[in-house]
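The complex appears here minus one protein chain, its other protein chains still in place.
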């Protein structure tokens, strides 16, 4: 039964591919929150992030997981020795948790950035900020990724 | 309790009378119902639940909300909610709707016929002569829906 | 006994719903302006010929989530504009044996093309059929430029079509059904619109007319208007042409689907363009 199901799904997917560029969504096995945690830990050098200072803005519902707008914003003067060095974005349910890392400088003026990301399914997205004094902060949002109609 | 035993009776009765699988074109509609099961074996509610959710099989959530399925994401609302559906329809009626909803609701309904060859034009080559669900899957879904009593809706 | 009574009530209700097309519609009530150009996203439905199922036609933009809507509202953020820019380059590039570009004959694109994208499909006397922008481009490539016709959905075809339509941004769609034999194509298209196809036994109307405003899974069913094509779809991360979308929808009913620009789909384009008459051209619209 499982076999049959997969075959049918595959047929549908193959059909879609002939008509348009098939969705570039990750289809392989997904990462776990633990793997994302490990990647975050590598980014922070083992430091446990605090909450506050960083805000992750993401849609509650993403109409298509292939293109999800995401913004990060960190409270900081961005002058002298008080600035945000970098912010990393992780997706807990993607095949690989890494999404992007933003590097800021005093010339950035503001530690804010917006981009568009791919999410394989409904999951948590995590943003972690590394400050120039070595402290780390994080924020997390769940994004519900919609499931399409009859054709997927 | 009373309802449950009545339900068990309804489900058990045809089981006893099982003979052979009914071909898609041979299903007989008895008013608003298909009283006789279409498959040889009795429906399995667990398997029916799978068919209900599976996007390649019933894909019922595409159109029907159903609170019994936890974490069901983005159920559609083209059709009515399945909460308490067994309190509104008898198994024979549910079977009739699944086999070919157009026999029950008329030709304009959006609901596909899941066990009929009376379908649209230009059917895809790999689907020709096939029904969306097998006879057994129809019985499984009927058995599953029959468990969705009003009380189970939360 | 009791169940039968409820059942009958159910049947009556459902039948009533099926007969009344505008049952449930919760698109947003919001204005759209792109680069200072006001976009008409709701308009009174065309009255000629008679028989439009809606009183008001609505842009698919109104059915989308806020993020998708804002991606279209800011032309810089709209990735479909990358294709429009490529299309402009193509417009100005000489190709073929005649060494001509579109611009060689039609100098001022923005003036010449104003409104063109809003008026297709148009009757083509030479072929005795309606043609759309894609076919018009191919005709000119072959006849005037001595260049090869574009293959269906090659990037250049989508880019140039998007550029041409984008020059009519904001202009209401209005096609001329009085020319040639357009009306019989309209009739054919209408028939196709209501034709149920495939194992799922669905027509265009089943979703976009009878269930417009409802959801199939997370798909908020729009009226299926064509004023935004070619459209940037988030799903493909690329421009999607109208005939690609037609074919995709028919395929999803689990049916064999007609060739792009076949008579069936050209008739459907005539009919659907008419259905969305009065709405602004939005190309390149952004959809899920």
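Just so it is clear, A, B and C label the chains in written order, and each chain counts residues from 1 on its own.
Here is the rule we use: a contact is a pair of C-beta atoms (placed from the backbone, for glycine too) under 8 Å apart; a residue touches a chain by one contact, two chains touch by 3 or more.
The criterion applied here is as follows: contacts and distances are computed from a predicted model.
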Can you work out the missing subunit's protein name as recorded in UniProt? Choose among "Cysteine desulfurase IscS", "Alpha-glucoside transport system permease protein", "Sulfur oxidation Z protein" or "ABC transporter ATP-binding protein".
"Sulfur oxidation Z protein"
Partners of the unshown chain among those that are drawn:
A, C
By the document's definition of touch, the residue of C:58, C:86, C:165 or C:190 touching the omitted chain is C:86
Which residue from C:155, C:174, C:187 or C:263 sits in contact with the chain not drawn here?
C:155
Of A:32, A:101 or A:135, the residue touching the omitted chain is A:101
Residue numbers in chain C that touch the chain omitted from display:
76-77, 79, 81-83, 85-86, 155, 237-238
Where chain A meets the chain that is not shown, the residues are 14, 17-18, 21-22, 24, 26-28, 66-68, 71, 78, 91, 94-96, 98-110, 112-119
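Here, only the chains that are shown with their structure count from here on.
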Between A-B and B-C, flag the pair that has more C-beta pairs in contact.
B-C
Taking each chain's mean CA coordinate, chain A and chain C are separated, in whole Å, by 33
Centre-to-centre distance between chain C and chain B (centres being mean Cα positions), rounded to whole Å:
36
Could you pull out the residues of chain A that touch at least 2 other chains?
146-147, 149-150
Counting only residues that touch at least two other chains, what does the list for chain B look like?
62, 74, 76
In the complex formed with chain B, which residues of chain A make contact?
1, 5-6, 8-9, 11-12, 122, 144, 146-147, 149-150, 152
Per the touch rule above, chain A residues touching chain C in the complex are 15-16, 19-24, 59, 61-64, 66-69, 146-151
Per the touch rule, the chain B residues reaching chain C in their complex are 32, 61-63, 74-78, 88-90, 93, 102, 104-106, 108-110, 112-113, 119-125, 127, 130, 132
